[in-house]
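Here's a structure for you.
Yeah, one chain of the complex is gone here, protein chain that is, but the others are all in their spots.
Let's look at subunit A:
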Amino acid sequence: MDPQLTSIIVPTEELRHIEECLVRLVEDTGSDYALLLDKSGQVISSQGDGDRQDITALGALIAGVFASSREVAKLLRERDFRASFQQGVRENIFIALIEEQWILCIIFNKGTHIGLVKVLTKKATDELASVLERVRQQHKARDEVLGSSFRTSMEDTIDLLFRD
């Protein structure tokens, strides 16, 4: 099968690494929020204060904005576009790319210096890159994770919910 079409499977222990990494980043920078997204916009993990209701939409928008910025960079023939920074009145957003697959996003306010965020984000992205590397390496059979009857159950659910 086309390796690009196979799913990315994040196992329990790796998700723990990711969470620890995000928590540390939030604490060390004094940020409000850190998010790890897949490039498709799906939220892998989010850490920080408050339970955000809008996290799904936020993930989709940030991934979209980042992907468009990259297209802009390409048009400008900028080869190495790996991070972006958006400054607001209250909140700032720093976004960094991990190996073309994941997007790390930090939301912070005036109390935090952007320089610190940049430095610590670099450390975090290196760490997350090795998590991603391990996730990609492990060739766990899909059926082992999902169970062989998953697909049939899934089809039943689709037929039930997506009815005319």
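We adopt the following convention: a contact is a pair of C-beta atoms (placed from the backbone, for glycine too) under 8 Å apart; a residue touches a chain by one contact, two chains touch by 3 or more; residues count from 1.
Keep in mind that, in the parts below, contacts and distances are computed from a predicted model.
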item: Undisplayed chain, where the name is taken from the UniProt record, one of "(2Fe-2S)-binding protein", "GTPase domain-containing protein", "NADH-dependent phenylglyoxylate dehydrogenase subunit alpha" or "Fe-S cluster assembly protein SufB"; value: "GTPase domain-containing protein"
item: Touch with the omitted chain, as defined above, among A:40, A:86, A:109 or A:130; value: A:40
item: Missing-chain contacts mapped onto subunit A; value: 1-2, 4-12, 15-16, 38-42, 44, 56-57, 60-61, 63-64, 67-68, 70-72, 75, 142, 145-147, 149-151, 153-155, 157-159, 161-164
